[in-house]
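I'd like to ask you about the structure that follows.
One protein chain is absent from this view; the other protein chains keep their places.
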Amino acid sequence: MIFITRRERFNAAHRLFRTDFSDEKNAEVFGKCSNPNWHGHNYELFVTIKGEVNPETGFLVNLKLLSKIIREKVTDQIDHKNINLEVPFMQGKFASTEMLAMAIWDQLETSITTLGAALHCIKLYESENNFVEYYGH
Amino acid sequence: MIFITRRERFNAAHRLFRTDFSDEKNAEVFGKCSNPNWHGHNYELFVTIKGEVNPETGFLVNLKLLSKIIREKVTDQIDHKNINLEVPFMQGKFASTEMLAMAIWDQLETSITTLGAALHCIKLYESENNFVEYYGH
Amino acid sequence: MIFITRRERFNAAHRLFRTDFSDEKNAEVFGKCSNPNWHGHNYELFVTIKGEVNPETGFLVNLKLLSKIIREKVTDQIDHKNINLEVPFMQGKFASTEMLAMAIWDQLETSITTLGAALHCIKLYESENNFVEYYGH
Amino acid sequence: MIFITRRERFNAAHRLFRTDFSDEKNAEVFGKCSNPNWHGHNYELFVTIKGEVNPETGFLVNLKLLSKIIREKVTDQIDHKNINLEVPFMQGKFASTEMLAMAIWDQLETSITTLGAALHCIKLYESENNFVEYYGH
Amino acid sequence: MIFITRRERFNAAHRLFRTDFSDEKNAEVFGKCSNPNWHGHNYELFVTIKGEVNPETGFLVNLKLLSKIIREKVTDQIDHKNINLEVPFMQGKFASTEMLAMAIWDQLETSITTLGAALHCIKLYESENNFVEYYGH
Partner (left out) sequence: MIFITRRERFNAAHRLFRTDFSDEKNAEVFGKCSNPNWHGHNYELFVTIKGEVNPETGFLVNLKLLSKIIREKVTDQIDHKNINLEVPFMQGKFASTEMLAMAIWDQLETSITTLGAALHCIKLYESENNFVEYYGH
């Protein structure tokens, strides 16, 4: 069993808030992250997959195919976008790093399987000081 | 003469566009950076000042004072904000990294002088692949 | 289950030695790390906690509270200090990175619980080439 | 139980190809990585070992000894070399990052045991965007 | 006047040697960098250009165009290649980082002018510990 990680990057605007909260309540709970005029981040995404090395090719998967899947399923849909307003796979979801990591897992899990590997971990950096890891359950 | 650099960070939403352009024209000139729903970045700011070492203290300036000035004049006004809509020192300016670096210079230049040093360079990263440097003229 | 990591930094002086060893014996076992006049490091601390996402807020814990706990229990007590001489939670302990990581675990474990999460890992860098991880047992 | 990681670096030339494939077939399967004239990388190697802290010394192992073992068994044999042509422990193996990580595991496993610790993970970066992890089975 | 820097990356194999030296003499002068079987690096390239901000667009140049020029003139010709054997703009030149930085300057200088800016600096990292800067004269 070998684990391979591919790093991709995207940047986006977002806001942490609940529609059933007033602006004051949102500010109290979410602080400056609830700014109604949005703020944004350079997100750094690490996708880790696992499986057996293919004896034909000497590697687990073709990293170009992995990168292509991440682009199609995730970064093309979120890069330079507003996470709350226009990212299909985040519709109706809270735009926190935690929820985003879990939504990215759901976007990728099936496609990784078609490569002959299994998704192992989604690691998502919001800043150099904060990151989230999700293992699918 | 010695040069000292202080790194500070902030994140913000922005959009590249001209109000006298149509959305199509903006998209043509500025690409996905013109997204009307905004996007955002983690900006990394390096402020370099210069001067003579103070023989009383053995340093150029007290870095805590420098950090405080950068916070008051720049990061408190822009962190977790929308650069186009709500940053006082960017009002009426184009929200590109170039213009932002120049505006930060104008915010800091006088205050640095009160520390007994001179502002030398504003270096501003928009991403790990792109940064701007401005030397004041 | 989601895992969140917060990075904090501190710098401190320390020395590796045993009081029941002579200076020669300490130098033989611990090398230049046993220098009686101390040396020091910029330590980089990664605190990973785990738990379920709170459906009310969309995140695991408020990272500001996590950061405050780390500051009160760890960095305020060790930053710009001598680990061997004046850090309360290292009294009577050997000042190695291993022992320090374990002591930081003990400082944080209970407080993390009050946030509604569980401490998962203490990762501590002494330099860009060496780091330690401790999972609590 | 504590985990300690040591980073070492080396650079080398390599090529991904199968001798039973034509140059065209190799190019099709392995892309520009199959270039018959070779290409190369700065590899970054993280060796993680685990065990109990030695109560005599306050650490798991002497990191100088760990570094010496990695140098003798791995980096002295591969640094500034051609992985396909002249690295003893890669003879007859495919020069992918996956196979390299597994071969490094085999080079180190026994020697780590003589230090009184156990090898836990080989993490190998081929570039800032791609890395492999191997846990020995 | 504003300075903008774009980072690009490539990896390649190379060898430091003189054809009029014996292998022994090459090994004596160039050390392990003269290995006849090649070695390689992940090179990190920073291209800095300078000029006035365009009042029409609010930026110096369109970074996409700059990136495209670097790709066409430099990275497409050198990435995953052997610098000594197959890089057109290095033919007949010594494959040191110094010579490579100067050759990249020559490749880019004219094209940058067509963007309405001037090439200011080529900064080229061969490893995290060594880099070269060239300002064109």
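Note that the chains take the letters A, B, C, D and E in the order they are written out, and that residue 1 is the start of every chain.
Note that contacts are C-beta pairs under 8 Å (C-beta built on N, C-alpha and C of every residue); 3 or more make two chains touch, one makes a residue touch a chain.
Here the structure is a predicted model, which means the values were calculated and not measured.
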Worksheet entry | Which displayed chains the unshown chain touches | B, C, E
Worksheet entry | Touching the absent chain when the full complex is considered, from C:S22, C:N42, C:Q91 or C:T110 | C:N42
Worksheet entry | subunit C residues touching the omitted chain (full complex) | 9, 11-14, 32-33, 35, 37-42, 79-82, 85-86, 127-128
Worksheet, complete the sentence: Across the whole complex, the chain not displayed is touched by subunit E residues 16, 29-31, 93-99, 101-102, 128-135, 137
Fill in: Hidden partner interface residues of subunit B, rising order
1-8, 48, 53, 57-60, 63-64
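By definition in this document, only the chains that are shown with their structure count from here on.
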Practice prompt. Superimpose the Cα trace of subunit B on the Cα trace of subunit D, which carries the same sequence, then give the rotation angle to the nearest 5°.
Written response: 180
Practice prompt. Express in whole angstrom the distance between the two chain centres, defined as the mean CA positions of subunit B and subunit C.
Written response: 34
Worksheet item: When the centre of a chain is set as the mean of its C-alpha atoms, what distance in Å lies between subunit A and subunit B?
Response: 28
Worksheet entry | Sites on subunit A at which at least two other chains make contact | 128
Worksheet entry | Chain pairs in mutual contact under the definition given at the outset | A-B, A-C, A-D, B-E, C-D, D-E
